[in-house]
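Have a look at the structure that comes next, please.
With one protein chain removed, the remaining protein chains of the complex are shown where they sit.
Read from first to last, the chains carry the letters A and B; within each, the first residue is number 1.
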Amino acid sequence: MGEKMLITARGLSVSYRIGKGLFTQTSLKAVDNVSLNIRKGSFFGLVGESGSGKTTLGRALLRAAPISDGSAIYQDDEVEYDLTRIEKAELEDYRRRAQLIFQDPYAALSPRMTVRDIIAEPLEVMKITSSREETDARVREIAAKCRLNLEHLRRFPHAFSGGQRQRISIARALVSHPQFIIADEAVAALDVSIQADVLNLLKQLQAEMGLTFMFISHDLSVVAHTCDHVAVMYLGRLVEIAPTRKLFAAPKHPYTKALFSAIPSLNPDERGTAQKLEGEIPSPTNQPPGCKFHTRCPHAVDICKSDEPKLEVADGEHEVACHRWKELFA
Amino acid sequence: MVSVMLRTRIRISAGKVTVMSALIDVRNLTLKFHTDEGLITAVDNVSFSLNRGEVMGLVGESGSGKSVTAKSLMHLNPSNAVYTGESQITLNTDAGPVDVLSLNRPADLKVVRGGAVSMIFQEPMASFAPSISIGKQMIEQLQLHSDMSTQQAREISIEMLDRVGISDPSRRIDQYAFELSGGMRQRAMIAMALSTKPKLLIADEPTTALDVTIQAQVLDLMKDLVKEFNMAIIFITHDLGVVAQTADKVSVMYLGRVVEEGPVREVINKPKHPYTRGLLAALPRLDDLDAPLTPVPGDIPSPLERPDGCVFSTRCTEIAGEICSSRIPLEEWIDPSHRVACHLYQKGGA
Partner (left out) sequence: MTTKAENSDLALNDQKAKEAYFTASQRQLVWARFKKQRAAMVAASVLIFLILAGIFAPFLSPYDPTIAGRNKDYLNGAPNIPMFCDKNGCSFRPFLHTIERERSLKTNFRWVETVNEDKRRYVEFIVEGSEYKLLGFIPGNTHLFGISEGFIHLFGTDASGKDIYSRTLHAIWTSLQVGTIGVFIAFVLALVIGGVSGYYGGWIDSILQMITDAVRTVPAIPLFMAIAAFIPQTWTAEMRFFFISLILGLIGWPTLARRVRTHLLTERNQEYVLAAQLCGASSSHVIRRHLLPSFTSYIIVDLVISFPYMVLSETALSFIGLGLKDPVNSLGVMLQNVTSADVLLNYQWYFIPVIFFIALVMAFVFVGDGLRDAADPYSDISR
């Protein structure tokens, strides 16, 4: 032990109030009671489908979504911030240390700025560099790391393909030398042949710059190959969290198992062997009582409909939130 | 000399296999677009054919021309599209062969648009008008293609909604598209597309926007419907896993050309073209977590910089020689139903 935790979240919740009228507002709990630790230097995967709250959790950790309950602590070698109570000056410093890579390479870059200006913007806004030469030098340095050459810096985003644009996004996120990067579906919009390229780049940059990644994705195969720890979310709650190998070798939650079996296998002879999950994800405004997954779970029993299961340790770092995991998958 | 004879023999036997009246036959389809930046080639000399009850996976990444090819089958491309003279698409309907590219009048086009050929799209919100109930749209579709009364059309629509697994169809038929979840909308779109009992269904990335658990359900549904209706499906996707699970044969496209086509087991387990090989190698596989992710090197060339010779030559790691960047490789049959367009196979060897 003694390994530093960069992010420690306990009971983190994010609630939105929706509805236009003064009296007819309902709450939408996008993230509900999530507790996790992200070790410094790790590549942490967060997996879920739509409505799972994974994107909201990522935004909350960057203070781009409001935290309504619980705590989240950021701690690196220099500072420690309580993200629920962070003040303006500290927030400015935190922004230097935590950055976001977006999903859509076409929407994340301002079409009217040159690549050089896009990458330089964080430096200029956060006043990290004091002269144009310094800014240019930093931009060139990070661009080279992301395999963008000088010619590319003069061009506008419309000249680039999806994969190249994502590299520009990555360069922009890294130019302030952050410690913590949240990649929100960073490769989802890319072609398969480019996906591998960007993922390799991320791992290489992690090794070179000592970064910690939180990799949000709906694609389990990608997560399996890149992350060292994985957390699975369903309807705002964490259902399972484990080191990658353990999770993929022996998942202990019915939802995780269903996710695996739903992935179309590359083996044409394996048709019809998967166990399909029926039903739809419930609406986030109308969440079922008890275990959120019980409406679709093939193993649901009475207790699942009334009591919400808590995350319990199954084996070392492997935690699962299910009433019946012991009898089903132990 | 011997190799020429061998090749000819193979081709003849390939000809025998496909001579039974194919449902749709595409020959030398070449399509360019007039844009501000010049004339851009979207599809280059694509040929394939499909029989009834067959599922073909059309695989490609961005810029491969797969969507444009599919839209051509329904003559749906925008007005700045230019087809070259040799392009030909023949649809064999019950009433005889139809030359799709020569159709111009709305009355004639009805056959390919929603009649014998139906299409479902990636974004279900895009194919349902937001302010009309789904029922009204489905009824309208049926009445456009047949003489049914509104009552009859409504009954058939409810039946179809039930068939695709939407619960409580007689209530749902009067709902609006935004009231349904993503998966249900996609099912409703499938119901609408199938209500006219088309012979050919073109599915353009139908499950890409869906969650993986819902995708599994929708794929199962489509496979059942193929068996029941004996439809042919052209399944356009970039996801090779989906293709492996649903298709009988696969066509791999790159930059507007078909680089490899064959039965799904052959293409996935024994890929021949370097691009197909590269694509399969780049996929993260759940059965081997230690394998490194190997991307296909380089980037897709911009449409303004179409390579001379083989379109894949700028990124290929298995270059055969100078010939790759100067001459376009022709399609070679290396098996009765498996063809590749690559100079590595041009000399008769595999």
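List of remarks:
Operating definition for what follows: a residue touches a chain if its C-beta (ideal position, glycine included) is under 8 Å from a C-beta of that chain, and two chains touch if they have at least 3 such contacts.
Quick caveat, the model's predicted, so the values are computed rather than measured.
Taking the complete complex into account, the chain left out of view touches A, B.
For the chain left out of this panel, the touching residue among A:Leu109, A:Val187, A:Ile263 or A:Cys304 is A:Leu109. Checked against the hidden chain, the listed residues A:Arg39, A:Arg140 or A:Arg155 yield one contact partner: A:Arg155.
Residues touching the missing chain, restricted to chain B, are 34, 36-37, 78-80, 302, 304-305 (touch as defined at the top).
In the full complex, chain A touches the omitted chain through residues 62, 64, 91-92, 95, 99-100, 102, 104, 107-114, 121-122, 125-126, 151, 154-156, 158-159, 172, 176.
In the analysis below, only the chains that are shown with their structure count from here on.
Note on chain placement: the centre of chain A and the centre of chain B lie 33 Å apart, centres being C-alpha means. The part of chain B that touches chain A in the complex is made up of residues 61-62, 181-184, 211-217, 219-220, 238-242, 244-245, 264-265, 268-269, 278-280, 282-286, 289, 291-296, 299-300, 302.
Only residues 49-50, 159, 161-164, 191-197, 199-200, 218, 220-222, 224-226, 244-245, 248, 258-271, 274, 276-278, 280-281 of chain A touch chain B when the two sit together in their complex.
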